[in-house]
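Remarks on the structure that follows.
Only one protein chain is missing; all other protein chains are in place.
Every chain is named by a letter (A, B and C) in the order it is written, and numbering of its residues begins at 1.
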Amino acid sequence: MLRYLTAGESHGLCLTAIVEGMPAGLTINQAAIDLELKRRQLGYGRGARMTSIETDKVNFLSGVRAGKTMGSPLTLQVLNKDTSIDKLPKVTRPRPGHADLSGVLKYDLDDVRTILERASARETAARVAVGALMKLFLKEFGIEVFSHVTKMGDGVAKTDTLSFDQIRKKAEVSPLRCADMKAEAKMIRFIDKAKKAGDTVGGSIEIVALNVPVGLGSHVQFDRKLDAKLAMQLMSIQAIKAVEIGAGTKVAELLGSQLHDQIFYSKQKGFFRKTHRAGGIEGGMSVGGPVVVRIHMKPLSTLRRPMMSVDIKNKQSFKATVERSDVSAVPAAGIVGESVMAFVLADALIEKFGGDSVAEIKRNYQGYLRQVAQF
Amino acid sequence: MLRYLTAGESHGLCLTAIVEGMPAGLTINQAAIDLELKRRQLGYGRGARMTSIETDKVNFLSGVRAGKTMGSPLTLQVLNKDTSIDKLPKVTRPRPGHADLSGVLKYDLDDVRTILERASARETAARVAVGALMKLFLKEFGIEVFSHVTKMGDGVAKTDTLSFDQIRKKAEVSPLRCADMKAEAKMIRFIDKAKKAGDTVGGSIEIVALNVPVGLGSHVQFDRKLDAKLAMQLMSIQAIKAVEIGAGTKVAELLGSQLHDQIFYSKQKGFFRKTHRAGGIEGGMSVGGPVVVRIHMKPLSTLRRPMMSVDIKNKQSFKATVERSDVSAVPAAGIVGESVMAFVLADALIEKFGGDSVAEIKRNYQGYLRQVAQF
Amino acid sequence: MLRYLTAGESHGLCLTAIVEGMPAGLTINQAAIDLELKRRQLGYGRGARMTSIETDKVNFLSGVRAGKTMGSPLTLQVLNKDTSIDKLPKVTRPRPGHADLSGVLKYDLDDVRTILERASARETAARVAVGALMKLFLKEFGIEVFSHVTKMGDGVAKTDTLSFDQIRKKAEVSPLRCADMKAEAKMIRFIDKAKKAGDTVGGSIEIVALNVPVGLGSHVQFDRKLDAKLAMQLMSIQAIKAVEIGAGTKVAELLGSQLHDQIFYSKQKGFFRKTHRAGGIEGGMSVGGPVVVRIHMKPLSTLRRPMMSVDIKNKQSFKATVERSDVSAVPAAGIVGESVMAFVLADALIEKFGGDSVAEIKRNYQGYLRQVAQF
Partner (left out) sequence: MLRYLTAGESHGLCLTAIVEGMPAGLTINQAAIDLELKRRQLGYGRGARMTSIETDKVNFLSGVRAGKTMGSPLTLQVLNKDTSIDKLPKVTRPRPGHADLSGVLKYDLDDVRTILERASARETAARVAVGALMKLFLKEFGIEVFSHVTKMGDGVAKTDTLSFDQIRKKAEVSPLRCADMKAEAKMIRFIDKAKKAGDTVGGSIEIVALNVPVGLGSHVQFDRKLDAKLAMQLMSIQAIKAVEIGAGTKVAELLGSQLHDQIFYSKQKGFFRKTHRAGGIEGGMSVGGPVVVRIHMKPLSTLRRPMMSVDIKNKQSFKATVERSDVSAVPAAGIVGESVMAFVLADALIEKFGGDSVAEIKRNYQGYLRQVAQF
């Protein structure tokens, strides 16, 4: 069992995650983790504030000795630059689209700040740190996770003719993490137009895990299904309003014969598919190969253009507005998506293969791969 | 904490669910529960087999005395008509789109039947029984859940001008659970055409919960978010490939100012919204009022039209086909969707309001409603 | 992850357990399971009622095909002989020592029966069925669990000079499951005297698991410790008021040098101990070899000799008494103890070795044993 909890507010001292259940003997590549935190901070559409501030770094406060995991819980800390939470003024004006109003009603508070400090997407820095750790672990098994932006406004990426490797490389050097330059140009125009209008935009992101073995997750109980676990983690990301596996919403238009991935076999490859419309998951289990999901992020809820709201103190209507704001954080949401997907896969791997050290898990994993090959 | 496990195979003796954490004092309306089981069995597109067989009924084997819940775990049993699991022949031919192949590789089996018996959608009968129980509980708090089919092929329901009440009523009398007769006609043509071709179809379903109080779920941790919990349960339904909350995938096209639901206030209603594009959830919490989700079901994986597969015993390719098959089970999936949504809401209600008897939970609930009203 | 839920009342239709997470390919020995249910019904001190009735049997309603586990959840059902729950009269007189009074206050009930039906030790039949299944699984790894009664009144068993094997054999043929005949004679006198006086007695039981591998459980988090998990399951058995690991309460009298088990090594055995005062668990992990715990059962709470109580309806004092009653169920509690211990070990085994089939778990297990041997 692998588990984690995050804690921390956006203007508190730090974000903290405790990760529990990691095997011993994993080499910690600090630079690789910090790079993930940096990737989360990039992307066209962020305000000047975001891109100019110092990049996040992770501190390991426990669980690591001499550069390796100890088997004991890891404490990951990401310090905040602005730690003024106790000095910041009370907020009585909830913003549409945020946790603000529901939060103060639920927790019986007279200050919206107590809610927004935790509901903020700043929390995802902790999740990216956790996910970066999971990526290091998955890499030991050849599993890799990446994301690319597929849609913003009228910019819709066409990537059908590209290999996953090509998509990955193109996305990694694109300011919007988009593998289709033409679509990206449209996306940028969409962002710029929104910016001028004081508005915000969202977008769609595809997240892909490569080299996933067959048989992660299970069909036997609702909460063991790999797609269900992915859906939970992905939908829990701030601002995500939809999760698709493989063909996703398109399944409502296709015929069965157009959708289902036929099964083939060769001595070398064993069983394989030529298509991947199921997104690599059938019956709650990975089929082996790539797992493909898509998430859809709503426009940021903090915008310069005014929206109607009500002051919680005096119950007067007002026009909610901010001085400045990011226009979009879609590429960043992709990094968060990669991170939680990495967690789900690492958890499923540890559930299936057991083990307390990386070496033991690898041994069990190799035994299973032989079993499948000799099936 | 409310929890449940289901068990049972499609040709075993029965399906069983144990439901744990239900308060004492809930009146069991057996007819209401059996009605839900019946609703799950209906719908245009099922084969003759499905519609002709006797309807399912639930037996309470524990947890109920004199028609009321006892606080102890409930055992819900739905008997199978065909219980020949031990006599049915071995299956060595996995079907594309099913758990079949991944299952035998993962569990190291030489018989696909061992997998398909459990992976089958028959399991959802147990979940509908559980959900029906949850609906009885939610009704004590005025919360109701319904579903309607919104898309199949080129049939796309237009329901913007209808109230939820109108949609509900129309859907309940429609053979496809569709509230738009014109769209339904197209859907039926889509089904009929597929049937003639030996093919299958999927579709999209909207599920709505009415009168949900503000503040179910929480923003404080990823696994406490109401949308994340809904996504997990909904994606765990057999054949579901996408889950949307509110505007869902549309958020990638809209501007922030077009999407976010502005906040209003009146003495009578307290805080309220005029739009519900967030689907009734912001920051992982219910905002109060309707909660709206959509799920997308893939075409059934068992079709008459042949698809390529490989025999697991001799590794020879073959054309997978069946004698007869349902063409669609989309309306039924809607009932399953209602059921798991009812569970998530009942669980969230019990988490927020505690209590061991219906009377106690109601007392706590009323206290909270007064708190919110006087905020 | 292995998990189970039990359901059922003592005069309801049946007891049910759903067991989830069992690997595929385990051969179900029905006779062995029924034998465990029978062992639970035996023991000197039971009333005529208990020993005369037909013995319990388990029905597998799911999860088994052709005599083997399928990987899917198992439904274990034990039918009740007396199923009159709905006809039995209301009870308004709570018995001291039972869940009766706290139960009606907590669940806001006017009928004690609603509580006692579930709180009754009848529930342990379900847990013994589950445990019997776990024993079958553990046997695949050479692990066996047994119990013997060590104390009742002034009867205190001396077993220091006996091997575990000898203790086990003697206990299995003793009417009190006691390996020391002299002590047993005293226990029987203690029971007989209590019986004459209309009173009841409890006792102490030792439970031993043999051939447990090193490294089950973990020191890294409070809820991963093997002793903590054992304590939870053992204390949850009806009427158990104390749990000891190894030397148990004696540790308050001993010096460190008298208690701790020194460490030795030989080429053949690897690391080993000559003493087992830690009960086979150090730092929350098994040390390898036997795991030894003791539980202490209070006298039955239903006695002929009157005790003062208060009618919940009219608040009048009365003398609680019953016509007839068992005097002791200590040997039976030992079987329940074996059962829950078997569950904890099976769960720990599956957590450490992963795997979805018995063959896969064995392969991983063998790999670990080699690793330890070559350490």
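Just so we're on the same page, a contact is a pair of C-beta atoms (placed from the backbone, for glycine too) under 8 Å apart; a residue touches a chain by one contact, two chains touch by 3 or more.
A quick note: this is a predicted structure, and the numbers were derived from the prediction, not measured.
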Which residue of A:Gly63, A:Gly131, A:Gly155 or A:Gly198 touches the chain not shown here: A:Gly63
Full-complex contact with the absent chain, from B:Gly8, B:Gly155, B:Gly198 or B:Gly215: B:Gly215
Identified contact with the non-displayed chain, of A:Leu2, A:Ala24, A:Met152 or A:Ile281: A:Ala24
Listed residues C:Gly25, C:Gly45 or C:Gly288, member touching the removed chain: C:Gly288
Touch list for chain B against the chain that is not drawn: 1, 20, 71-73, 215, 218, 220-221, 350-356, 360, 363-364, 367-368, 371
Residues from chain A at the interface with the omitted partner, ascending: 3, 5-9, 12-16, 18, 20, 23-25, 61-63, 65-66, 70-75, 85-86, 106-109, 113-115, 117-118, 356-357, 359-360
Contact set of chain C toward the excluded chain (per top definition): 5-6, 94, 96-106, 108, 115, 118-119, 127, 151-154, 194, 197, 199-204, 214-215, 218-223, 225, 227-236, 238, 241-249, 251-257, 259-265, 271, 278-279, 282-288, 296-301, 303, 305, 307-310, 312, 315, 317, 340, 352, 371-372, 375
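Keep this in mind: only the chains that are shown with their structure count from here on.
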Chains touching both chain B and chain C: A
From chain B, the most remote chain by mean C-alpha position: C
Distance from chain C to chain B - Cα centre to Cα centre, in angstrom: 38
Contacts with two or more other chains, residues of chain C listed in rising order: 20, 71-73, 356, 360
